[in-house]
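For this depiction, one protein chain was excluded, whereas all remaining protein chains were kept in their positions.
Labels for the chains are A and B, by order of writing; each one numbers its residues from 1.
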Amino acid sequence: MYWQVSFLRICSTMNLVTAGALLKVTPEFPLQFVLKSSSKQAEEINRLSQYFFIAAGFILLVVVVLTFTFLYNYNEKRTAVTQRKTLSRKWEIAMIGVPSVLVVIFFILTLNTMQRVLPPVNNKTPDVVITGQQWWWQVAYPASGALAANEIHLPVKKDVLLLLRSADVVHDWWVPQFGNKMDMVPGRDNFIWLHINEPGTYYGTCSEFCGAQHAHMQIQVVAQLPAEFENWVQQQKKLQPNTLTVGAQLFLRKTCATCHRIGGTAANGMSAPDLTHIGSRKTLLAGMMRNTEANLARWISDPQKIKPGAKMPNFLLDSSEVHAIASYLYSLK
Amino acid sequence: MKVLAFDIDRDLPQAHRDRKLLRWLSTVDHKQIGKLYLLAALLFFVIGGTEALLMRTQLAVANNHFLSPEAYNQIFTMHGVTMIFFVMMPALLGLTVYFTPLMIGANEMAFPRLNAFSFWITFMGGLLLYFSFAAGGAPDAGWFNYAPLNQNNYSSNGVNYYCMGLLLAGIGSVTTAINVIVTVLTLRVKGMSLKRLPLFVWMALVNSFLIAAAMPALNAALCMLLLDRLLYANFFNVPAGGSALLWQHLFWAFGHPEVYILILPAFGIFSEVFQVFSQKKIFGYAFVAGSTVAIGLLSFGVWMHHMFAAGMGNTVNSFFAASSMLIGIPTGIKIFNWIGTMYGGSIRLRVSMLFAVAFLIEFTIGGLSGIAFSIVPIDWQMTDSYFVVAHLHYVFVGGSLFGVFSGLFYWFPKITGRMLSEKMGKWFFWLFVIGFNLTFFLQHFLGMMGMARRVYTYAEIPGYTILNLLSSAGAYLMAAAALVLFYNIYMTLKQPPLQNKDPWNAFTLEWYADAPPKKKNFVDVPVVNSRRPFFDLKNPDHPDRD
Partner (left out) sequence: MSLDKRTWLIGSVKRIVTSKIDRMQNKIMMRLTIGSEAIFFISLMIAYAYFWQSGHFGQAATSHLDIFKTGVFTFLLISSSFCFYRAERAHRNGKTTPMVRWLLATVLLGFVFLAGQAHEYYGLLKQHLSISSSEFGSSFYALTGFHALHVLIGLVLISILLALSVRGYLSNSGSSLLATVGIYWHFVDVVWLCVFTLIYVLPYCI
């Protein structure tokens, strides 16, 4: 629709004005707009949204026009008290009839769209298991056994079944251009279907308030052609060699490995993001910082300053230790 | 329970003989308690408004560090809880206990002492909630306080104070509600059948039933949560076998009726204001009253539309989609009743009426975005985003708060005997309405651009900063408007009282009493023959006939 495109254009021009000379620690993201459908599900929902906006706009128009007409026509300056008129009874029937008809129409549309967006799962194995945690996403691919964190790769032009779980509090999966969101409720398995139309990177965010760092729980979905996606999965499955660099040694010795996993090494913790291929990711901390060695070092040296409330404590490392660990992690492509 | 007889002539003067400040503490007069409610609401309005400004300041630019995440989370939680339970509830209940007896020609509430109890326990609840700041941090899990975020290991001690504060306020609301119902059922003046009840009283009556039926669900949930937090019970502690969804069910079984609890008294105020300022009877009295009852009944069957994205399955969701859409019909009927009331009238655009007209449009916007959330797929898309923030403020502010403002300007001459300045009132109105739309209309777009609600900051995304900045500017406009209102009230109270006790040429019995009413409201009450008894009295040649 034309107005959507022009709206997007205005927004991006505005951004040129506002993006100042801030330290480029924080990443910038392109605008996501719900009415831009990037998946089959979003197309279904947005078709219904458009019908709704038309009906709602019509009703609002009627209310506004009637209100202002009456305000003008029956202002005390124009009408004397004695000239009072009343609407006929027919209007009472109309004001019940019209909304009732609209309700019936939209209820039927709702049922149809619901069925198409979220058909029954019927015990199908999920393609991806995404677990929300305070405040990052764990991603597992049951078919291949690959593990990742925060950057979620998915194949395009294919029906993908996502199993959504939570490890602690209620989180919520929402990538605006993919359409429907779904809560991740601890103790429950929730599913959504996704059929992405085009390759590209899509952004979303945790949408259920989940504690101190709810704001920094961004979703990044990298949608790839099926072949590329397969390559990526194979790459993720690759293990890292056991190296004897100072950074690798420190990683094990300073108890990082209790919570983090680096496949192939002795680091096996599962309660924090998997770091096996952290060097290949674009951002750190669920979209909070650009992934650079300097930013990794900044994070490791004082996590609570960067992301207050995060589960990682300050290990009181000196700066050479910090840089050794950061450079080791950054090398894990 | 009434054990001892209450006699206004004997008991009220006794309470009034006390020294000045003590008189406010010991009063059992429904008018003075009504004023206490309004003053308490004003106090918390200033606090809650300041919190809103802090939030909007933090969100004015991307990656802001004005507030820490923890501070922001406490402040948005407190803003929500304060505005709902300690501003809107007391303001609307205050107007209810002030005007219900006056409008039905009674001299007191059915249980005057219980009335005082209700106010003070509600007020104590508010104080207890705010004590949390001094006791290790305010609640920080949002106003609906989802499990398991509300458990000890995920949130601050403040959640204990949230539970206790809301329990007290909840008990206060239930006792007020019961008091109002009994008053309306037993103390109506002769001739005032239920069919002739002023619409404000109709709404207050239905509303009281809603309060009495909805609050206990919240109270039960709060008790369970307190047991969880203080005695380590396992209701909502998921790893120990508790349930995250049980809280959501119980909370919204209360929470959705609560939304109507906040809007029905405002509907009542508008129903009076539209009649008086159009100098015309309401269009479709039976429809307004009947649709209120319908809303009241339906409101208990819609709570799961807050949980469409919780994965309850399509069958359950479609049932609640149907009931939620249905509730739009009686609400829509009301909008057209009010518009129909204006048709053919003689409209006086005083501040009170301005707020009523603005309400028609703002509430239609809020109502339509509300219907969007009953359409399950659109809810899946838009819920928990800034679109919801926009929607709920359009109904809470554009609906309930505008109702309070409209009622304030309408009834101020009755409460104080003095007229608020219309000129300053218009400044207040335009500043507030422009600020309000600037703040919240833009948030619809922020929601559509993927901004989740309750984030303490946001990344640099094209359009976010400019829209948020404008939204914050709107918040400051509203604050400026509020200052104009306070100044208006202050200046008006310094004026000498009016001689005219009926400045609006109104229709209902409260205007028959003195302005401000005497301790005993009515020395003699006219026999009521229609829905507009005071109108009949002023126009003996052509009285109403219904």
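Quick notes on this one:
In this text, contacts are C-beta pairs under 8 Å (C-beta built on N, C-alpha and C of every residue); 3 or more make two chains touch, one makes a residue touch a chain.
Since the model is a prediction, treat every value here as computed from it, not as a measurement.
Although it is not drawn here, the omitted chain touches the following shown chains in the complete assembly: B. Contact with the undisplayed chain is limited, among B:Gly242, B:Gly284 or B:Gly340, to B:Gly242.
Within the whole complex, the absent chain has one touching residue among B:Ala71, B:Val189, B:Ala212 or B:Ile489, and that is B:Ala212.
Within the set B:Phe45, B:Phe85, B:Tyr98 or B:Phe111, the residue that contacts the chain not displayed is B:Phe111. Residue in contact with the omitted chain (choice from B:Leu39, B:Leu53 or B:Ala233): B:Ala233.
Taking the complete complex into account, B:Met224 is the one of B:Leu36, B:Val87 or B:Met224 that touches the chain left out. Interface residues of chain B with the unshown chain, by the touch rule above, are 1-5, 110-111, 174, 177-179, 181-182, 185-187, 212-213, 215-217, 219-221, 223-224, 227-228, 231-235, 240-243, 246, 249-250, 253.
We take it that only the chains that are shown with their structure count from here on.
Against chain B, in their complex, chain A makes its touches with residues 7-8, 10-12, 14-15, 17-19, 22, 26-35, 42, 44-45, 48-49, 52, 56, 59-60, 63-64, 66-67, 70-71, 74-76, 79-81, 83-87, 91-92, 95-96, 99-100, 103, 106-107, 109-111, 113-115, 117-118, 134, 164, 168-170, 172, 174, 176, 179-183, 185-188, 190-191, 203-215, 218, 287, 308-309. Against chain A, in their complex, chain B makes its touches with residues 61-63, 68-70, 73, 140-142, 146-149, 154-155, 238-239, 243-245, 278-281, 283-284, 287, 309-311, 314, 317-318, 321-322, 325-326, 328-329, 332-333, 335-337, 339-340, 342-349, 357, 360-361, 364-365, 368-369, 371-372, 375-378, 380-385, 445, 447-450, 452-463, 465-466, 469.
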